[in-house]
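The block that comes next holds subunit A.
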Amino acid sequence: QGLPAGIPRDKTLILPFLFAPLPVPGNWNLWAGWRAQNCGLHQFVTEPLWTINPDVVKGGIINALAAADPIYNSDFTKLVIKLRKGIYWSDGVEFTADDLVYTIQTVKDTEGLDYHGAMQDVKRVYAPDKYTVVVELNRPNSRFHTFFLERWGALRPMPKHIFSKVKDVLTYDFNPPVSLGPYVYVAHDPAGYWVLWKKREDWKRTVTGQLFGEPKPEYVLFINHGTPEKQNMAMLRHELDAIQGTAEQMLTMLKMSNTTRSYRDTWPYIDPRDISTRGPAFNHLVPPYNNKDVRWALALSIDVVETIISTYNGMAAMTPGLPLVVGKNFYDWYFKPLKPWLENLTLDIGGGQKFKPWDSKAPWRLLEWAKKNYKVDIDPNNEEEVRLTLGYGWWKYAPDVAEKLLIKNGFKKIGGKWYLPDGKPWKITILRGPDPTDMANIFILGVAEQWKKFGIDVVFNVTTAAATLALNGQFEVLNTGHGGFAGEPWGLHPDLYLCFNAMNSKYVRPVGEPTLGWAGRWSDPRMDKIIAELERTRWTDFPKIKKLGLEGLKVEIEEMISIPIINCPIAIVFDEYYWTNWPSPKNDYARCDNFTTWPQLKYILHQIKPTGKK
Partner candidate 1 sequence: MRKLIGLFYDLLKDYRFTISFIIFLFLIILAILSFFSPYNPQRTYQVPSGLPPSKNHILGTNWLGQDVFWQLTFAVKNSLTIAIVTAFFSRIIAVIVGIFAGYKGGKTDRILITVGDTTMVLPFLIILIIISMILKDWTNNFFNLGLLLAFFSWAWDARVIRSQILSLRERDFIKVAVLSGMPTMRIVRKQLLPHVLPIIFTTFINNMSWAIGMEITLAYLGLGIDPTIPTIGTMLQTAIYRQALFMGLWWWLATPIVTAILLFIALYWLSVSLSEYLDPRARFQRVGA
Partner candidate 2 sequence: MSIILKTENLKAFYILKYLGEERVIKAVNGINLEIPENEIYGIAGESGCGKSTLLKVLLATLDPPLKHIDGSLYYNFDNNFIDVLRSPKEELKKFRWKFISYIPQGSMHVLNPVKKVKDTFLEFLESHVKEKDKKDYLELSIEHLRELGLSPETLEAYPHQLSGGMRQRVVIALSTLLHPQIILADEPTTALDVVAQRAVIQLLKRIQNTLQNTIIIVTHDMGIHAQITTKMAIMYAGKIVESASTKEIFKNPLHPYTKYLIQSLPHIGDKEPREGIQGSPPSLISLPPGCAFHPRCPYAQPICKSEEPTLKEVSSEHKVACFIAS
Partner candidate 3 sequence: MEKILEVKNISKIYSVGSLFSRIRITAVDNVSFYIKPAEIFTLAGESGCGKTTLSKIILGFEEPNYGEILYEGKSTKNIDRIEFMKKVQGVFQNPFESFNPLITIEDIFFETIYNFKLATNKNEAIKIIEEKLNAVGLSFDDIHNRYPNELSGGQLQRASIARSLLTNPSILIADEPVSMVDASLRMSIINLFSKLKNQIGLSVLYITHDLATAYYVGDRIAIMFRGNIVEMGPVNKVLLYPKHPYTQLLLESIPKADPEKKWRENVTIADIEYTEYLKEGCKFAGRCSFVRDICKKEKPKEIMIDDVLVRCHLYSENKTTISA
């Protein structure tokens, strides 16, 4: 059942398709308007010029279609891109500089295409030879190439030989799509719940083929079964090879089938290394959240260990800073240098008292708890392993200090309940979306619980309009998904420019107007300076980038602009019935969610192995 005749199950990899159904099934034009890309579209149809490495341990940027790093001139107004040779579209046409020139030119000229805005900076684009593209810019931009650097999305080349024949690029449906990646489109669901791909016979003429060799599966099927229960059933029927969902779903699947496993064999099972954080963020234009002491008090009234245990069974890694994600690279680049500073960080809690909030041992407390409840194979003496699994550490649970901070600012606690300085009861309204399976929404419940325990009323404004309201600044406290704008760094590149830039003071807008920057509307002259400095820094100048990044992080953390608590955990389950060699701590070739939504999937398909089961 399931697969049609002629498509053997043992040669087919079946992956979940998270953002289903396709908005417009049968439209593969991913340059015009939003397309649900993770159905194979951005995995297989396209190749970026550069991409971040799926291998988190190694990290760094891979040159994909580009043959080398971007080459800027000294004032960042001209960019030279060298292209890889011997890459072919799936219809046999060679990929050349013409394709890229055509793409940049078309996007620049056509309103409504993605990156149309970004490409307005382009003065001139041309190809001096078949494998070189030169982009001349209207103004200096040291980060222009990042539009072509794929993390989750990027501006990728279009097949000129197809698009140039089309009357209206905007409405063209690109059906069937022609691929640059190693797989080619076979069929899709008219409802948009599945898309089937087949390995190209000439897979050698793709970037993947050149860099990593032959991908193993003959077919890849992306499918969405609707509700989580159905994903579970599908995996139990071995009709689905991976599931990414909630912690409960993961535990359920581990319990219910003996062919399933997760990233880790034992607690905490999850892969903690997504590149975004979760936690409440404040609207800095709304009192009392514009007060640093209040923000710190709210942070110190959270028992991070208890929160993680209650919401996620402890299976998440804690992080104290907004773009400070948990991962080997960030550990080395930022956490290690930050550690002494964190340890010495001191708060003035009034009455001449000082307080050092940093709790370096929080991950170990989590570990202690876990050992009592689960089988755990993390070596407590291996600091790096503990911190990279359970997080860097967090703030002390110090409600007494929080109390002092608040009282210092005129707050009152009467009968166990907090009152604002103006005498009104303190009620925090948290804006959040309706999806109860969203990690952020699950996690915020635990945070709210901590604040309630501390004596503050918390209510939720649950609305599907959360996104719009956030952008308009119509909130007090926001439950951030990806840290809002400022959340996600490149992850495997130390540059934090894109995170910091969102906090540029020029983007702050009053409540009611959509902001161009971070929804929290925080700004600081120190940060503005760091941003300007970064703009002048070459993308490859790691020491300077790291130095500026570190400075920015310190400002953010000291100001407690939001309270990131965890690094988004990837709760993933693999079925080893047909395919094995999924990533694990011992075989850590990729972050697990590359199998579900990320475009880098094509670079790891040579890793999995068929079991040979029929």
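Simple rule for what comes next: a contact is a pair of C-beta atoms (placed from the backbone, for glycine too) under 8 Å apart; a residue touches a chain by one contact, two chains touch by 3 or more; residues count from 1.
Keep in mind how these were chosen: all candidates are chains of the complex that A comes from, given by their letters.
All values reported here derive from a predicted model rather than from experimental measurement.
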Within this complex, subunit A touches, out of 1, 2 or 3, candidate 1
If we count contacts the way the header does, which residues on subunit A are in touch with candidate 1 in the complex?
228-229, 232, 246, 248-249, 251-253, 255-256, 306, 310-311, 433-437, 445-446, 448-449, 452, 459-465
